[in-house]
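Sharing a structure here in structure tokens format.
For this depiction, one protein chain was excluded, whereas all remaining protein chains were kept in their positions.
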Amino acid sequence: MPVCVTDIERVDERVVSLFQGAEVATIHEAQGRKGLLASYMKPIYRPAKIAGAAVTCEVAPNDNWMLHVAVEQCRPGDVLVVAPTSPCEDGYFGDLLATSLKARGVIGLIIDAGVRDTATLTEMGFPVWSKAVFSQGCVKETVANVNVPVVCAGALIKPGDLIVADEDGVVVVSRKEAEGVHIKMEARVANEETKRARFEAGELGLDIYDMRERLKEKGLRYVKTRQDI
Amino acid sequence: MPVCVTDIERVDERVVSLFQGAEVATIHEAQGRKGLLASYMKPIYRPAKIAGAAVTCEVAPNDNWMLHVAVEQCRPGDVLVVAPTSPCEDGYFGDLLATSLKARGVIGLIIDAGVRDTATLTEMGFPVWSKAVFSQGCVKETVANVNVPVVCAGALIKPGDLIVADEDGVVVVSRKEAEGVHIKMEARVANEETKRARFEAGELGLDIYDMRERLKEKGLRYVKTRQDI
Amino acid sequence: MPVCVTDIERVDERVVSLFQGAEVATIHEAQGRKGLLASYMKPIYRPAKIAGAAVTCEVAPNDNWMLHVAVEQCRPGDVLVVAPTSPCEDGYFGDLLATSLKARGVIGLIIDAGVRDTATLTEMGFPVWSKAVFSQGCVKETVANVNVPVVCAGALIKPGDLIVADEDGVVVVSRKEAEGVHIKMEARVANEETKRARFEAGELGLDIYDMRERLKEKGLRYVKTRQDI
Amino acid sequence: MPVCVTDIERVDERVVSLFQGAEVATIHEAQGRKGLLASYMKPIYRPAKIAGAAVTCEVAPNDNWMLHVAVEQCRPGDVLVVAPTSPCEDGYFGDLLATSLKARGVIGLIIDAGVRDTATLTEMGFPVWSKAVFSQGCVKETVANVNVPVVCAGALIKPGDLIVADEDGVVVVSRKEAEGVHIKMEARVANEETKRARFEAGELGLDIYDMRERLKEKGLRYVKTRQDI
Amino acid sequence: MPVCVTDIERVDERVVSLFQGAEVATIHEAQGRKGLLASYMKPIYRPAKIAGAAVTCEVAPNDNWMLHVAVEQCRPGDVLVVAPTSPCEDGYFGDLLATSLKARGVIGLIIDAGVRDTATLTEMGFPVWSKAVFSQGCVKETVANVNVPVVCAGALIKPGDLIVADEDGVVVVSRKEAEGVHIKMEARVANEETKRARFEAGELGLDIYDMRERLKEKGLRYVKTRQDI
Partner (left out) sequence: MPVCVTDIERVDERVVSLFQGAEVATIHEAQGRKGLLASYMKPIYRPAKIAGAAVTCEVAPNDNWMLHVAVEQCRPGDVLVVAPTSPCEDGYFGDLLATSLKARGVIGLIIDAGVRDTATLTEMGFPVWSKAVFSQGCVKETVANVNVPVVCAGALIKPGDLIVADEDGVVVVSRKEAEGVHIKMEARVANEETKRARFEAGELGLDIYDMRERLKEKGLRYVKTRQDI
């Protein structure tokens, strides 16, 4: 029987705030290259960047009924995550639902399906990452689970997990790991700043990362022309 | 033998004017969720929104000859609709043809294939909804039909039908049904405005649409935590 | 054994300069409709337009090690061309490598794979044409060839060839043929200007290209209505 | 409002019998290269070949309710044609529905969606051409039209039209045109037999179709080696 | 740090045996339409049907090193489940690894990537469900997790879960739920047998499922011809 879980534990607000402005690519690296949603998840407008706690919502194909159930579970700062139980590109979400989410303080939508009214959503400044833009409407006939773990665009997302999305895509960070990931991310960003300065100064990755010897060991040969091969 | 039909009956200009500014998603709902073209049909630039009568043009794969035949059949306010007889992403259409269409007052192109010169088309302000952007040129060797019913991106389009396209995609409304669809659309828009106000005020869809009882009947249970399941 | 070829012959700088501002579609036509990369190659931002000599770089799937080898082979005005040895959409390239390329005067990247940090790349003004935007990081374990002929997005590209890319896509012109292609392109552009003026004046392609007789020969019939068929 | 049309006019049984054993490719050519369904329509087992009259059935995404309505409209020798109102690969059809169709003498199913129980369907000898094989089940909540014209896998199919399917795919022939198409097909087959004998005897298409002169006119040059170019 | 978990709890052998011969579609229905892998997962030969406990194996893109680690964790009756950490169609698995798995009593492979040597695998009678058949070889450079929960072809699979695969595709049943699912499945199968007999006898689903009244309520109208609409 489908359930709606009401008392989920969210990633700490203070932790979320540490990730404001962070880049998806950096977070993904910092947590050991996991948690990335499929590359087909695209923002409907650019620039767009959000970080918040996941409220998860399963939906049947072509059926957006459960979105209304999920809305009630959302708090200010949340990100609504929608996963159909089989692949579907129909337009589950439009400007009315966005109005409702906005009224509740929700900061964005991640949906492994289609969305519509994108012009209005853009005007409203309500960011969405979706698999498709498609006007095909949905029915409201089938119940499904809200706030249970879902697989969304190939990634496992649990209610309360941290979601970060930007122009590169979407990444999920497990609620319990978020603070630790932030620490690794900070180290990473600091290291990248140092590297960037050296790259800007014209140094080569070959030298910065000390790669020349290892390339030679692996068999790379430098030749003047292909005739020298 | 291929034909070019010259005296097609167009959706009434007055009726077309009623659809100026209307949204594809709304029209699609208003006419009972039919007539939507496939979700891969994308505008080459944003924002973009048109409404007009269809001149339909079949083309052979990689052959854009019939576009020139179709141009002559176009009148101010028309939308040219191009459907290849087998799937093809080649670049059937570029800035010269756009110049020609613009000179005749055509307001946009819907093509289930590729288009090129998109930078120039954007500068010209000539909107195109296409399956692909691809520079691959076409030959001019095979004749096909102009102004017969075509299947374009999965939708049946008859010459003279109403075409509306915006950032969400493209919808066709049968010429004879257009006025009736407009009436339903108006009712729909009015209803949506009322709903929007309620959503903005923080009311929930669960209450606005009176869903709670029916969700319960269908078996949805609310639990505090997953342990309660 | 993999090699890095150091002394490649580049298309002449003077010839490259002739192609600045040229359109991919026009070049493709001028060289006999060859050399076009697949239609899935998209610029990460618009507008974007480059012309330069190719430095080619093979990479193993999910392995961006050789990019660092390739960077050293780049000179000001070059375009880096990256081709994985089997299909892969991982994010081979981000802002650090872009910083390195920019420091060497490289004007853009063509990659038949994924790219990340697109927001930063856009700010930096470093244009990329890629198959995907994806944050998935790469390892650095496998050596491959630099500056050998590669197949990139379906097109054969030799080191030193001319690469031109714009909002429509990417085209390669063989180093030896580039000057000849430019001559044909000039003729083509001049011809198009004349045609454009005639189209703007309302003339039809049917008359400009003298198509009416040949359409008749091929069997096209004009009828008033479908009942006349 | 959705309707189920009960008294459709079917292509004449005698005409259908003329197409038994005919090849999809030949029919498609004979009727002027139209009526072919998309190349993704595949038989679930091979060999498989059917010809019969279409009963058409619209279905909502993930909703197979209307199949039961359509079954009742089927007669011996019919082919059931199912078209979802938006793209869907769910498994609309399995062995129970096949048992029902078989009991009514239906000879096969054409479905622009998914099918399941393919092992049992193969044992039963009930042929299906589908877009996908997928076990995802459907709901029964939404009504749609039966026996109205549908767009199925890109082709317009009217109730009563002739459907022919084999290992190459599926073609529809308009009910009114079927007899005429058969005549052209016969001529075509006879011609092909003559050609086949000549090809078997080692004659070349270049000579059989008298192509050499025209190839020369179009500019084809024969050279011994690439150095001669 | 990557781990290999050695003492996983497997679904009980007795429970597995209850699922021998069961159909993926039936199991999927019985467990509430969840656990289905994506429709692109295809058996390399037909017929093929397996049921066993999952040993799960993460792999880096284009890197099959961890397969060797996973092999050691397999017991007779197990099914090896392989999930790349980003999408990849390379050929991770061929006849040597199959020989190794067979020697350990493993009954099949589920891989969300490519496989090769399919002719030999067919001769050996080692069944594989994969996303692709591709000869592209892999490196052995990157470690990843063995026997942790993975997302494979869109489904969450935990080590020790029950995997059932047949010609329709692949389904996972949670270890703890397997026995309960079997009970529901039995009831379902019994019910289907009764239904099948009625369908074979020519009864209609409309009557068997008592649908006529509800269709009428939902607005379906029966008309003789389209003129009656």
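First chain written, first letter: the chains are A, B, C, D and E, and each begins at residue 1.
Everything below uses one rule, namely that a residue touches a chain if its C-beta (ideal position, glycine included) is under 8 Å from a C-beta of that chain, and two chains touch if they have at least 3 such contacts.
Keep in mind the model is a prediction, meaning the values are calculated, not measured.
Considering the intact complex, the chain excluded from display touches B, C, D, E.
Contact with the chain that does not appear here is found for just one residue of D:Met1, D:Met124, D:Ile183 or D:Leu206, D:Leu206.
The hidden chain makes contact, of the residues D:Gly52, D:Gly108, D:Gly137 or D:Gly169, with D:Gly169. Those residues of chain B that touch the chain absent from the view are 60-63, 85-90, 134, 136, 139, 141-142. Seen from chain D, the chain kept out of the figure touches residues 23-25, 28-29, 33, 36, 39, 42, 46-47, 49, 166-169, 171, 192, 195-196, 199-202, 204-206, 209, 211, 215, 218-226, 229. For chain C, the list of residues touching the undisplayed chain reads 33-34, 36, 38-39, 85-87, 149, 151, 154-156.
By our rule, only the chains that are shown with their structure count from here on.
If you take chain B and chain E together, the chains in touch with both are A, C, D.
The set of chains in contact with chain B as well as chain D comprises A. Taking the mean of the C-alpha atoms as each chain's centre, chain B and chain C sit 30 Å apart. For chain A, residues that reach two or more other chains under the stated contact definition are 33, 36, 39, 85-87, 89, 134, 136, 142. Two chains count as a pair here when they touch; such pairs are A-B, A-C, A-D, A-E, B-C, B-D, C-E, D-E.
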